[in-house]
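Missing here is one protein chain; the remaining ones are kept as they sit in the complex.
First chain written, first letter: the chains are A, B, C, D and E, and each begins at residue 1.
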Amino acid sequence: MTQTSSTAEPTLSHLDESGQVRMVDVSNKTSTMRCAIAQGVVRMSKQAYVLLSAHENGKGEVLNTARVAGILAAKRCAELIPLCHSLPLSFAGVEFSLDDANHTITIKATCRTDHKTGVEMEAMTACSVAALTIYDMCKAADKGIILEQIKLSFKSGGKSGEWHAN
Amino acid sequence: MTQTSSTAEPTLSHLDESGQVRMVDVSNKTSTMRCAIAQGVVRMSKQAYVLLSAHENGKGEVLNTARVAGILAAKRCAELIPLCHSLPLSFAGVEFSLDDANHTITIKATCRTDHKTGVEMEAMTACSVAALTIYDMCKAADKGIILEQIKLSFKSGGKSGEWHAN
Amino acid sequence: MTQTSSTAEPTLSHLDESGQVRMVDVSNKTSTMRCAIAQGVVRMSKQAYVLLSAHENGKGEVLNTARVAGILAAKRCAELIPLCHSLPLSFAGVEFSLDDANHTITIKATCRTDHKTGVEMEAMTACSVAALTIYDMCKAADKGIILEQIKLSFKSGGKSGEWHAN
Amino acid sequence: MTQTSSTAEPTLSHLDESGQVRMVDVSNKTSTMRCAIAQGVVRMSKQAYVLLSAHENGKGEVLNTARVAGILAAKRCAELIPLCHSLPLSFAGVEFSLDDANHTITIKATCRTDHKTGVEMEAMTACSVAALTIYDMCKAADKGIILEQIKLSFKSGGKSGEWHAN
Amino acid sequence: MTQTSSTAEPTLSHLDESGQVRMVDVSNKTSTMRCAIAQGVVRMSKQAYVLLSAHENGKGEVLNTARVAGILAAKRCAELIPLCHSLPLSFAGVEFSLDDANHTITIKATCRTDHKTGVEMEAMTACSVAALTIYDMCKAADKGIILEQIKLSFKSGGKSGEWHAN
Partner (left out) sequence: MTQTSSTAEPTLSHLDESGQVRMVDVSNKTSTMRCAIAQGVVRMSKQAYVLLSAHENGKGEVLNTARVAGILAAKRCAELIPLCHSLPLSFAGVEFSLDDANHTITIKATCRTDHKTGVEMEAMTACSVAALTIYDMCKAADKGIILEQIKLSFKSGGKSGEWHAN
């Protein structure tokens, strides 16, 4: 029931002394402004990509639907990830950039809060669910679409301060 | 409001004639036994991997937690993926295989139903949420963990029959 | 614990003999193809309407977001409406028509299932949540937006057959 | 990623510069005591109204069920309305007043929080879901029940201060 | 991935051969009419019981709220109990009987479905959440309220047929 120790040696913070899972106790942490950005790539066949991006309406509808799904998932992250703290997000946004040459869509999800814990999981979840939604809406054209390299790219706030993926 | 056409040319099945999203109408489809398997890889630092896999209890607890999270997410897939049909799953399971040399965990999620639509999204969602849970539980040891190559590997049932990723 | 009687005299079907609420028992009903359509109107100031409809992107984004919210709500109807049966929808769709002269948006939500109960509540819920989402996205321009005349316009399937609002 | 501008000209606050949806960033807003009241009317046939209101138990059960459904929906508002912030409500209540002459039930939903954003959507959602629940429980007697004039009637707190519907 | 064996020796059906959790695969089971009844007792101080039962309105409101909470929980059982199958309930009801001498409320929750698995967990969950709701609404008068003896009392349907608690 003690707080996460701040020793140099990393541990699996969700296991207590007897090796059993529990939420990390953040009762005594201070609320600070926190931000996290996650990124991921959706790779599809040329055929599916052309359908997605050529059709002006289609593209807007698919990407907007994925954006909405990602934002909604960020808000429900603590329902999905068992040991994640529920917290009120002050911002959630999902952006896409399309690469015509490689038939890929890069997703960037940003979350912010002014709370006692970070929002890495919220950003990672938003990114994953946006990617899954693109898969769902394009799978009729390509079942082999791949979600690639979903990862944290930035975090700030809290005791550990800023972190950038290298 | 018409069914998905079975023409050879693939389309984005969730867009109607005016390019707006809606669920695919499966009213007239037949219920058949359907299965889908999705796979993905979680890649982490040696340090995080050793913590995860060395500690006998730790490993069981982390992987069991991820398994439970994946199964629960499979059942709630239609709440997360906007145009996915809700349906009663007859099976959901999540398996892990660890690769000590590469510090990776491969996740395999299997879903089954006896219903009018496939369960690809349920399997993809189970795989993604299990991967996110592993990220969450190991991120204290490595924030740079990567979810790689989440994709469908198999599906059966329905009009299109069996499909294997190549 | 008896089934809904089929007497001519209407009753409040969710109350049992002692006047207490419970779900209607549909165990012995037959699954038939069922459809329900609900409609509603969102009335806003000219200023808000112009912002919504003039900006090409804006219009698409707002309406797509409302459409997605409505479809998702249809699938979660039984979580919101206490005595509503949960069932697998085979279709949910939300359409909008804009009236420039009156600054109104008419919403039409359609749901279908092949199950033991009707989908009136699913259609009514989809329509209401789509309307609420438009309110949310336009309230910065007009807090006085009104959701008007949300009602069932059509239903088919089941013992009572077709019904049209007059 | 900037805050909503406070220029006189209203905009659709959920669209960023490129016209894409995202939550409004409230990271830098101050928590203040906020209140919102929404109202709506349920209009039904005389026959349905008599059933609802004459039967003493029935009336209590139907209205209590609708009240509970409305309060629960207020707490889950951010799951339903895509760009709505999740926040801890400090109060949610739903009141009904019956008009025997017109066969209508007027619903008044009140929500409060001490947080960075307003609770208009929570009150509007509580009112709508309470109305939908009354529809559900009385539809066996009248499928043509209408949800009329759901709108915000009051809000206080935040930078824009008090607002009353005229 | 095999079905639950029907050998005489009982096993923990949610563990596979390697001792890991997964849903029981019911793909090949037949849909039959199934029913389950669970019961439980809420024991409170005389003071709390008098408040609950003396006030005519109060009693109705508290018990109706608990009933609604129980019914809603039955429908969401598969979200709460990790390895429980999601299925469409054809009936859920919750009844109370009050014992003035002992200051106890006995809860009886009944669920039915026409599906491939039993609804024991739905009935047990409805009973538990109804009991928790009574605790919540009476705890201002007695924090020491006890939920006692929540158990299955009856089940029918499926291969194992009828079962009665002794």
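Methods note: a contact is a pair of C-beta atoms (placed from the backbone, for glycine too) under 8 Å apart; a residue touches a chain by one contact, two chains touch by 3 or more.
Everything numeric in this text was worked out from a predicted model, so none of it was measured.
Colleague: Name every displayed chain that the left-out chain is in contact with.
Modeller: Over the full assembly, the chain not pictured touches A, B, D, E.
Colleague: Considering the entire assembly, which residues of subunit B contact the chain that has been omitted?
Modeller: 57, 60-61, 64-65, 68-69, 72
Colleague: Of the residues in subunit A, which ones touch the absent chain?
Modeller: With respect to the unshown chain, the touching residues of subunit A are 1, 16, 20-27, 29, 78-79, 82-83, 85-88, 115-116.
Colleague: Could I get the residues of subunit D that touch the absent chain, sorted low to high?
Modeller: Looking at subunit D, the ones touching the missing chain are residues 33, 64, 67-68, 71-72, 75-76, 88-95, 110, 112-114.
Heads up, the rule we're going with is that only the chains that are shown with their structure count from here on.
Colleague: Starting at subunit B, what is the smallest number of hops through touching chains needed to reach subunit E?
Modeller: 1
Colleague: With contacts counted as defined, which of the two, A-C or A-D, has more C-beta pairs across the interface?
Modeller: A-D
Colleague: Let me check something: if the centre of a chain is the mean of its CA atoms, which chain is farthest from subunit E?
Modeller: A
Colleague: For subunit B and subunit C, what's the span in angstrom between their mean Cα positions?
Modeller: Result: the chain centres lie 30 Å from each other.
Colleague: Multi-chain contacts only, two chains or more: what residues does subunit A have there?
Modeller: Each of 57, 61, 64-65, 68-69, 72, 76 in subunit A touches at least two other chains.
Colleague: What chain pairs are in touch here?
Modeller: A-B, A-C, A-D, B-C, B-E, C-D, C-E, D-E
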